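In this view, the complex is presented without one of its protein chains, the others remaining in place.
By letter and in written order, the chains are A and B; residue numbering begins at 1 in each of them.
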Amino acid sequence: MGSRLGGIFWSLIFLAVPVLGVATFAVAPSYNIWLPKNVSEHGPSIDSLFMFILALTGVVFVVTEVLLFWFLWKYDAAKAKGPATYIHGSHTLEVVWTIIPAATLLFLAIYQMNTWADVKMRRPAMSPTVEVVARQFEWRLRYPGRDNMLGTRDDLFLTNDLHLPVDEDILIQLKSMDVLHSFFLPNFRIKQDAVPGMKIPVWFKATETGAFDIVCAELCGWGHYKMKGRVTIESRADFDRWLEETYARQEATQPASEDITASAAD
Amino acid sequence: MNRFSHVAFLPIAVLAACLLSVGCGKTPSASYRLNMVEATKQRLTPDQERQVATVLLAMFGTPDNPVVLPETGLDEAKLRLASGPVRSDIVGRKNGLYREHCAHCHGVTGDGMGPTAAFLNPYPRDYRPGVFKFKSTERADKPTHADMLRILRNGIAGTSMPSFALLSEPKIDALAEYVKYLSIRGETELALMRAYFELDDDAKGILPETREFLVDETLTPVAEKWKSAPAAQIVVPDMPADIDLAESIAKGRELFYGDKANCVKCHGVTGLGDGQANDYDDWNKAIVEINKEVKSGLAKTGETSTSGMSAEDAAEHRQQVAWLGKFSDVIDGDALKPRTIPPRNLRVGIYRGGRRPLDLYYRIHAGINGAPMPAAKGTVPPEDIWHIVNYIRSLPYEFDGELGADKPMVARDRF
Partner (left out) sequence: MSTVTASTLSQGTATTLPPARKPRPVAEFLSTYVFSKDHKVIGLQFLFSTLLWFLIGGLLALAVRWQIAWPWSDVPVLGKLFAQQGGQMSPEFYTMLFTMHASVMIFLVIIPILAGAFGNFLIPLMIGADDMAFPTLNMLSYWFMWPAFLLFGASFFVEGGAASGGWTSYPPLSTNMNSSPGMGMGQTLWLLGLTMVGISSMLGSVNYLTTIILMRAPGMTMFRLPMTIWAMFITAILQAFALPVLTAAGFMQLSDRMLGTGFFSPEGNIVNNALTGSGGGQPLLWQHLFWFYSHPAVYIMILPAMGMVSDILTTFARKPLFGYRPMVYSIAGIAGLGFIVWGHHMFMSGMNPALGVTFMVSTMMIALPSAVKTFNWLGTVWGGRIQFTTSMLFALSFVSMFIIGGLSGIFMAATPVDIFIHDTYFIVAHFHYVLFAGTAMGVWAAIYFWFPKMFGRTMNEFWGKVHFFLTFIFLNGTFFTMHILGAVGFPRRLADAYHYETFHHLQPLNAFMTWCAIGMVATQVIFASNFFWSMFFGPIAGRNPWNSNTLEWTAPSPPGHGNFDFQPVVHRGPYEYSVPGADKDHLMQTDPPNALAAAAAAAAH
């Protein structure tokens, strides 16, 4: 029926699960394999929820897995003497381990509703800062221009290169031209599917300047992986200046100087 | 536990390991594909095809190792960056850009027939004829380097050509250079294949493999066209300042519907691009015409019987049938199914070659090389072209107020 050595070996294999499991999560951040830097206002509440659930599930994980190891170690047929304990269950235990998890889970659910509402339900009353239209396989952007209205002649059209002001409420109007895409800003903890036929508002506030990734997070065809955009957060002054410059380039009636010197040097 | 069974597993495991390793040989390196459509059209023999391939190998190298002759005027360092296999496991690798970003649509050879190409609408560009649509030079001239960079940076709106603006400048530069390299190679290949027809009988169907013939007479004229592109850049007059926008638009509208520019013939009286629907761009037209020729040839040879012909004529007839069959196979296997090119719908506000007024001026002035869009140069004076440009730019917003800017999913609002 197997030796004691076998029992020890297999119990230790199962002990490796919680040990290595915890070790992986403990070591990962030092290799920069962890939540990316957060630069949005609501990001910390999402991150803290993640950590809270991690702690909670971590405790349950360690306790249950260690118990499993302990039982395998202690109740190995090659070690334990006499017959097994003949018991069909314990009503008390069933009640305890039903009520406590139920309460915990319900608490968890209710505890998070506010954060969800902040990110997805409480839209700020403002007109869109920019319209993002997802398309196979790029992010087409449209700024409303000086009249602050989308769909007029002074709109600014761009691809993939999103600029936004820092420390201000931002409202993005998200659309799709063809199939489902998903507007994912890892550093802002923002994700929203872009659905053709729908105009979906996305809002957040950036707290730091810098350049960050825009990733498509819903399979949209062969080019899903290359739907890379960049969001640049800058001061309001820089942002306004960039808008002016880009608009001027869009309305150019003469070639830019670099277009002429580059070709002359050719 | 059966001791024997311990041992018995070994042969099974070994056998399995052998089977697994069968598939583990490395795939041979990427290679250029010969332009079979042209080769068949020129009725090249297998030996001649081999000669072309060998010559091209010597003059241009392989996708992993490009050869850069000084006559091409290309920068070797940039080509090294763009060529070669992608090796994502090597941090900070120094090449493979084209294969990573472009080859699956444009093909390793730049023939517009990568694995994804058949599923794209419109098809990706075939660089080999050396014809490019969206540029700042006169119709028949090559694009400038800046034009190539612009296309890479902005992509081509409304097509599958994406924007590469998020790549660093050196990378975009390298890719543009590599596209020129593939185009020069492709045009040289065409010139070589066509040269067989010009040979006199002494040559016995073999091209002279002298530097004079190959480089000076064949490659250099192709490369020169690229070098002279900047000189052919369209000089654009300033937009007329003495006329207000509404008036300019009205004038543009007259011209749009008038006889000189005759835009409505293709773009339709509605501007929706429904004026006509059965023209082809040059790349597709070539295949369509070959298709017609092959079909009619097959029909004719099918009707003719060889009885009553002299031995010579009969042999020629058989050769013709064989050639037609081969051509038909090549068209099926080595070319994409032809598609018509619809005239642009001007009411959506998507402009493939760029949306600046300047870009629209270029399109109208020089037309679009390779497409049925004609050049207005010569027929329409420059200020009038600006009026047409202003009218075009107003088209997506023409019914504002009537239909309302807030009406959802209006064509223009689809962006």
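Here, a residue touches a chain if its C-beta (ideal position, glycine included) is under 8 Å from a C-beta of that chain, and two chains touch if they have at least 3 such contacts.
This structure is a prediction, so every number in the text was calculated from the model and none was measured.
Undergrad: What does the interface between subunit B and the hidden chain look like in terms of residue numbers?
TA: Residues of subunit B in touch with the missing chain: 1-2, 5-6, 8-9, 12-13, 16-17, 20, 23-24, 26-31, 33, 63-64, 85-89, 91, 96, 99-100, 103-104, 107-108, 114-116, 118-122, 158-160, 409, 414.
Undergrad: Go through subunit A and note every residue touching the omitted chain.
TA: With respect to the unshown chain, the touching residues of subunit A are 1-2, 6-7, 10, 13-14, 17, 20-21, 24-25, 28, 32-36, 45-46, 49-50, 53-54, 56-57, 60-61, 64-65, 67-68, 71-72, 75-77, 80, 83-90, 93-94, 97-98, 101-102, 105-106, 108-110, 112-113, 115-117, 119-121, 136, 177-180, 182, 184, 186-187, 189-198, 200, 212-213, 215-226, 228.
The criterion applied here is as follows: only the chains that are shown with their structure count from here on.
Undergrad: Can you name the residues of subunit B that touch subunit A in the complex?
TA: Touch list, subunit B to subunit A: 101, 116, 119, 136, 144-147, 149-150, 154-155, 157, 160, 162-163, 165-166, 227, 229-230, 233, 236, 238-239, 355-358, 361, 386, 393-394, 397, 400, 405-406, 408-409, 412-415.
Undergrad: So in the complex, the part of subunit A that touches subunit B is made up of which residues?
TA: 131, 133, 136-138, 140, 142, 149, 151-153, 157, 159-161, 175, 177, 197, 199, 222-223, 226, 228-230, 249-255, 258-260, 262-264, 266
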